[in-house]
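One protein chain omitted, others in place.
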Amino acid sequence: MATLEITGVTTRYGKVVGVEDLDLSVGDGEFFVVLGPSGAGKTTTLKSVAGLVDIDAGRVAIAGRDLTGVEPYHRNVAMAFESYALYPQKTVFENLASPLRSGRTGSYSKADQERRIELVTTTLGINHLLQRFPRELSNGQRQRVALGRVLVRPADVYLLDEPLSHLDAKLRAAMRAELKQLGEESNTTALYVTHDYQEALDLGERIAVLRHGRLVQVGTPEQIWREPADTFVAKALGQPEINLLDAVVDDGSLVGAGAGGAVAVPVPAGLDLAAGERVRLGIRPRDIDRAGPDDRPAPGHLAVRGRVHLAERLGRLVELAVHVGDTELIMVASSDHAAEEGDLVDLHVDLADVHVFAAGAPGEDTPRLGGGVPRQRRPAEEPATGRAR
Amino acid sequence: MATEIKPGRKRLTLGSVGADLLLVFWFVFSLFPIAWMVLLALKTDTEQTTTYFAFSPTFDNFGTVMSQRGTDLTSVDFAGALVSSVLNCGGAVLVSLLIGIPAAYAAGRWKYRGSEDLMFQMLSFRFAPELMVVVPLFVIYNQTGLFDTTYGMIWVLQLVTMPLVVWILRSYFQDLSAELEQAALLDGYTRRRAFVMVALPLVRPGIAAAALLAFIFAWNNYVFPLILTDSNATTVTVAVTKFLGGGGQAYYNLTAAAALIGALPPLLLALTIQRYLVRGLSFGAVKA
């Protein structure tokens, strides 16, 4: 295990930028997630660390050792490719044994090899496939073999490129939980690339958000969620997407532009905004609570009334599109006491959950100004009936 | 009301019959020269100019061509030419594989300034008429003592086969995901071992196809052996034509027999590696 330092790395493919001036620092034993849409430079980041692409500027260091000019096979990193990159002419067993037989990852007797392979294939649920060839496997099985080829060997840094993307929903959930457990129980330095924000929030000790080859934000899941650096990060996390409302500063309040003055929140402390200045308010659908008609909003809460325009069932939850004046707010509620379309509903939002971003055209991403105050502590951890161990 | 659908049977229509007739005609037309050559090879000297289909077939011509008797008759050592053809072409293919496989790998994997131009230039060797270069080559070969030697022929035929091998194999290597070798690098293997262990086995069908095509091209080459060899390293293609009047008389039946014998080695080669070839063609067609 080791630390990983990426300093000012720029990698271009001809004129196309893969990543630009990227700085990341991954701690010893940290499970670090890189999140971004396709084309954000996630895979390039991994390949730059592995030495599989030539970097144009900057440097990569593992355990303090500068890797400039070091061949991939001398870097002691393991990587799971999104394309699996399994050797088609070799069986699953031979694929898994390949890193153990190269002599550069340690020396293993036949029995050692078999023991390691047995262990990792049992964890991944592929131990019945050892004698098959990759062409005889489903995509989900191939992906697990690719993951196995990485986990079977020791490495200073593990690089994982969308290792769950081709699994069906059920298997993905199970494997994600498996990885979570693996990450918690072992002390591995891992750089994990994904476009799935749920995977990122779940697995990452810290998360880096990339866009167009540039780093947008680094932080713990909590920080990324509570204090998104800009509207891009805010929109990238959460389903349904965060609500963004245009607002104007008026007499110490941020007044929603379209909602006929119904949405008005005090300017968050520490934010210096001039009267008349335009901003955008961000409110996550899950931070909007449905209240009874006579419930008074708790102190520090925004209360608005709107009419349900559309109710869409999403399993146990119902997604409600609520019209407040001529602004639409998306929220989710449990199907057990959901409103019907056409109902008037009262909504409460904790002011600590209102984010303030700079004003911008629709579709344009703007930086965060404040709000969405990080809580002192996590909202009450539910008391358990007991603790194991 | 809808009814149960029965399995269909292809119906005979005027169009489909016409199309079939056209195919039969084309088939006969294209096979006729080959059939005629086989018949000719089985005729005796006296029957060789007749156009009857009825004659008393003999296999003597094949014996004559291969033996001293043929040489005495026409002053052509056909058996010797057969051997030097195999040596020349085999040597040329071997050289082009040894150099062409790594070259194709490099060309398929790495892009650098002018890499495309280089590849095109290589291909353009195939466009250039051989007659254009053969005269200067003749002069050079005479000066350097390569004239009428196997080494000389291997060298010149390699000019024909190398571009072919590189072009065919390059596309095979391009179709192969580079991430396979990258995975091998991260497994701890050197670049050379990654190439040998991962890439090479996967393009075996391509190598077989390239080798076969290269062999056929080299085998069929006529201009280079005609000008650059005399009796020592001359090839089948040149030797066959000698039966048409080398010793004063034209032996069409012997020519046909010699041509049939000369067509055998590439045919046998093709049959032996056919297995690889078919797989190879489909392998190249479908991107993994």
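We call the chains A and B, going by the order they appear; numbering starts again at 1 in every chain.
We adopt the following convention: a residue touches a chain if its C-beta (ideal position, glycine included) is under 8 Å from a C-beta of that chain, and two chains touch if they have at least 3 such contacts.
Here is the rule we go by: contacts and distances are computed from a predicted model.
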| item | value |
| --- | --- |
| Undepicted complex member, UniProt protein name, chosen from "Glutamyl-tRNA(Gln) amidotransferase subunit A", "ANTAR domain-containing protein", "ABC transporter" or "CheW-like domain-containing protein" | "ABC transporter" |
| Residue touching the undisplayed chain, where the options are A:P88, A:G140, A:P240 or A:P297 | A:P240 |
| Selected from A:V16, A:A275 or A:L310 as touching the chain missing from the view | A:L310 |
| Touching residues (missing chain, whole complex) on chain A | 169-170, 173, 176-178, 180-181, 184, 198, 201-202, 221-222, 225, 235, 237-241, 284, 286, 310, 312-317, 319, 321, 335, 378-382, 384-389 |
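Keep in mind that, in the parts below, only the chains that are shown with their structure count from here on.
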| item | value |
| --- | --- |
| Residues on chain B engaged by chain A in the complex (per definition of touch) | 177, 179-180, 182-191, 198, 201-202, 288 |
| Parts of chain A lying in touch with chain B, wherever the complex brings them together | 47, 50-52, 71-73, 75, 77-79, 81, 83, 85-89, 98-99, 102-105, 149, 153 |
